[in-house]
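Note that one protein chain is taken out, while the other chains of the complex remain in position.
Labels run A, B and C following the written order; every chain starts at residue 1.
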Amino acid sequence: MTPSDRIATGLLTRPDGFAQLITPEGERRADPDLDRWVVDIDTEALRGLYRDMSVLRRIDSEGIALQRQGEVGLWPPLLGQEAAQVGSARALRSDDFVFGSYREHGVAWVRGIDPADVLRVWRGAASSGWNPYDYGMAVPQIIIGAQSLHATGWAMGAKWDGSDAAAVAYFGDGATSEGDVNEALVFAASFEAPVVFFCQNNGWAISEPVGLQSKQPLAQRADGFGVPGIRVDGNDVLAVLAATRVALDRARRGGGPTFIEAVTYRMGPHTTADDPKRYRTDDELADWRARDPISRVGALLAASGLDLETLEREVEVEAARAAGELRASIATMADPEPMTVFDHVYAEPHSHLDRQREQYARYLAQFDDGASGATEGGAR
Amino acid sequence: MTPSDRIATGLLTRPDGFAQLITPEGERRADPDLDRWVVDIDTEALRGLYRDMSVLRRIDSEGIALQRQGEVGLWPPLLGQEAAQVGSARALRSDDFVFGSYREHGVAWVRGIDPADVLRVWRGAASSGWNPYDYGMAVPQIIIGAQSLHATGWAMGAKWDGSDAAAVAYFGDGATSEGDVNEALVFAASFEAPVVFFCQNNGWAISEPVGLQSKQPLAQRADGFGVPGIRVDGNDVLAVLAATRVALDRARRGGGPTFIEAVTYRMGPHTTADDPKRYRTDDELADWRARDPISRVGALLAASGLDLETLEREVEVEAARAAGELRASIATMADPEPMTVFDHVYAEPHSHLDRQREQYARYLAQFDDGASGATEGGAR
Amino acid sequence: MTTLTLGGAINAGLRRSLANDDRVVLMGEDIGTLGGVFRITDGLKAEFGAHRVVDTPLSEAGIIGTAVGLAYRGYRPVVEIQFDGFIYPGFDQIVAQVAKLHRRSRGTVKMPITIRVPFGGGIGAAEHHSESPEAYFAHTAGLRVVSCSDAADAYVMIQQAIASDDPVLFFEPKRRYHVKGEVDDRASLADAKPMGIASVVTSGTDVTLVTYGALVQIARDAATAAAEEGVSIEVIDLRSLSPLDLGTVADSVRRTGRLVIAHEAGQQLGLGAEIAASITERCFEYLEAAPVRITGHDIPYPPAKLERYHLPDLDRMLDGVDRALGRPNSLSGVEA
Partner (left out) sequence: MTTLTLGGAINAGLRRSLANDDRVVLMGEDIGTLGGVFRITDGLKAEFGAHRVVDTPLSEAGIIGTAVGLAYRGYRPVVEIQFDGFIYPGFDQIVAQVAKLHRRSRGTVKMPITIRVPFGGGIGAAEHHSESPEAYFAHTAGLRVVSCSDAADAYVMIQQAIASDDPVLFFEPKRRYHVKGEVDDRASLADAKPMGIASVVTSGTDVTLVTYGALVQIARDAATAAAEEGVSIEVIDLRSLSPLDLGTVADSVRRTGRLVIAHEAGQQLGLGAEIAASITERCFEYLEAAPVRITGHDIPYPPAKLERYHLPDLDRMLDGVDRALGRPNSLSGVEA
């Protein structure tokens, strides 16, 4: 057993149920297995993670605000999951490839994707926001769990290509009940694919508590497939970073897949269409507020002598700028041209769709000013 | 933890990898956990199990012979799996319900189903051989793994009804890779359903060795879902019986699902259409012949003073009769009436199909002697 | 009589089915405590308990597969699929099990499973939330497929679907959930129109316009608009998509000689193809023009900002009517 293997299986048996490097109070906790994976994270680097998470939180709340104002159709907030997303994504190389769900704005941001490009899709203005090959991140996935198989396939290919790049599949606690996620574990184990299954257990799948999906920690699920499971405090950015590095290291060295369960909490609604008051208590939320992923890093930085107020002011400026940019981007998001409904259905010419396109163009052309006439009953 | 829970999780850690009560050489091995579950199995009962398995083996080989002679389209032999099927099925109550795959002729036989009714379907003479409610056994399932969810649903219902009956899902090693089986584990664990997942790990899924589906014992898969996994020598009828009783006892007492991996071997081809020489060695087969499920019981009986030759002669008579009856049944299996193609598609009248049926009847009526004229080009 | 929204009518129908038959159980994601993302099952868990209104793990194959097992045990499961685009992980269990088990058991095992599916577009939703997958199921022998278009039908038809001994795909026009209508909540089911029969919702003489679900209201509006231009449209709400009530459509077409079919699903192998082919078979001598199909394009459902350029609307229906009538239309002068 390699050291990472030991970590992988050992973490589950710890008394507190998961690995943690920074307590909710902001104390740095020693961990014999994980510490060496984050020796490079000095105060400066920690400041960077703090900044990442703070700016992200602001971008996320801007997404909500824009939805409330009718600029965006729907927004699935990541509030509370900043550490899980930033910590894991910061462990990646640019030639790794991310297959996320719909909530990975934070991962996208770390990958260098403009939040406006994320928003564009939720606005309903485009079927996709970015070119996956520019950022090493697939288009978002709404079909729960489907992307876990895509990540596994990509990783199989990377291995066959002799590359040491890895794939990461992000999904939620609820997703672990879908056949796809389980089949991905089967394939990943069978082909020893360099893939990291990063499960953000945020306690809820819309209104369903994680206990409905599984009566025991999800990381144990993976062990049953022969995929080592790591359980980590998902609100601890340092522990998440370390665990993801462990998993990536295994993958790169030919050790195969790893499953990380990041225990976190969705502090907001499932999406802006959801009303969590219908299914969970204020107490539970308060409990998790006390374990906030950002404030604990702030406390740790302050304890290490850094002037937190100054940092907060700096970050606030940056966050405000990012949010402002996001808001401003709306103005440039012209509605797509009507005839683009036919675009990219096929990569090659298609006799049937080409004819349908032509006929519809002719239909639209009947209206005085082209497209805009095709309103419900308006043109006649 | 109840005693059965201890058994369930404890068995995996034994040095030989599975629980065994009768060695391949026919020695009775003591087992502190399992022995008490088979105290009622005296020599007489053991003789019964021997008889079951021997007759079954003969029925099975008759199925192959009938296929070779063109009387049956296809036959999936159970050769080598007699102990797994008889041992488990003999543990059941009549109000339990079996959801099998396509290879559970042995289970069907124990449930009281006439082998001719099993054969009828493989002959292509009927879409189903028996009424599931008469025997507590569902129709066979060819879609790999699908029945595991049916068993789970049935068990959920049994629990809601306040019954202490249990469902048993039979499936193979290959089936564990299908989403359905994994989802069944999720649902069974979530609803604490009284279901036994009985996996016959016979080493192969057609040409694929079990190592392609999983790199570790399949019973461990279940543990990951919170479903205790038991690994048992599937060629040991006594151990299988004991393990199944353990699992059923848990189920009846509200303990929820159990997964049993019965390690056995498919000594014949996958089906009569298969040629196992293309993918496995004679040595492997010879290895498993030495672990034959029937001969070890014979040896144990002989050691306990029973006259094996007499028993063999008796059993041979019975087996020959059963095989003869099966063969004779073919004569009574008239081809179904042509118009029955429309039967039982719907339980209630259906305007479209009723019309289609009428039109086709009119079509067939054109030919001189009704149905038989509708041969390829023959009627004109 | 009482006034209910379409969604409220389904809720009321479910409540009545739960009350009348204790073998009826509701299963699905978020249907219990939350009452479903559309609140269609609101209050039912509180009223009937967690064993009658069951929040399930997140797995469509799991939901439908366990429903099959429950049906084996004599239950009548009513399954909610959260959105149209999420039904496909359960497709195998529907097509290979639910649809076939009555047949595969020679009629001994009944599959009285109702699969409720909020379907269709027009609500500005994200991808996979606006699909119209009904044709997949109408092509599958062994299933019945229905769709309601107003509160009155919704209330009755959901109860009929649950009472049916056959499996029923029940498509709910989600953009009409909030539309109110009169519901006769006292009437006995026995007197109600069977769910397999279509409704002539507007009588007319010039063109027969056939549709279902959310488009029925638009077809009504089209009939009103056309009447102003002196064109008389007979609007038929199919209600049942499998089997189709072709008799009602054929009767109408024999009078009008012209047929337009509208649906949100793509044209290729959508319901319009079957209706056009079947009616041409039955009414060839009566048809004055080829049946016209007004449908969604053959594309994955577009982003919300584009859905109005995908969904059949009043203008497109009227353009289709013009084509059927040989009046000037968008394809005038185009080679067929």
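FYI, a residue touches a chain if its C-beta (ideal position, glycine included) is under 8 Å from a C-beta of that chain, and two chains touch if they have at least 3 such contacts.
Nothing here was measured: the structure is a model prediction, and the numbers come from that model.
Although one chain is not drawn, the whole complex shows that of A:49, A:84, A:126 or A:206 it is A:126 that touches it. Per the touch definition above, the residue from A:34, A:107, A:156 or A:260 contacting the chain not shown is A:156. The residue from B:45, B:65, B:143 or B:330 that touches the chain not shown here is B:143.
The hidden chain makes contact, of the residues A:187, A:265, A:288 or A:360, with A:187.
Only one of A:45, A:65 or A:143 touches the chain withheld from this view, namely A:143. For subunit A, the residues in touch with the chain missing from this view are 97, 99, 126-128, 131-133, 138-139, 143, 146, 148-158, 160-161, 167, 179-180, 183-184, 186-187, 190, 343-348, 350-353.
The omitted chain makes contact with subunit B at the following residues, 73-74, 102, 121-127, 142-144, 174-175, 177-180, 205-208, 212-213, 273-274, 278-279, 335-336, 338-342, 345, 352-353, 356, 359-360, 362-364, 366, 371, 374-380.
As for the chain not pictured, it touches subunit C at residues 61, 85, 88-89, 91-92, 95-96, 99-100, 103-104, 127-128, 135-136, 138-139, 141-142, 242, 244, 250, 265-266, 268-274, 276-278, 280-284, 287, 289-293, 297-300, 336.
By definition in this document, only the chains that are shown with their structure count from here on.
Centroid analysis (C-alpha atoms only) places B farthest from subunit A. For the pair subunit A and subunit B, the distance between C-alpha centroids works out to 44 Å.
Subunit B and subunit C, compared by their mean Cα positions, are separated by 41 Å. Centres computed as Cα averages put subunit A at a distance of 36 Å from subunit C. Contact of a single residue of subunit A with at least two other chains is seen at positions 177-180, 212-213. Listed for subunit C are residues 56-57, 59, 61-62, 89, each touching two or more other chains.
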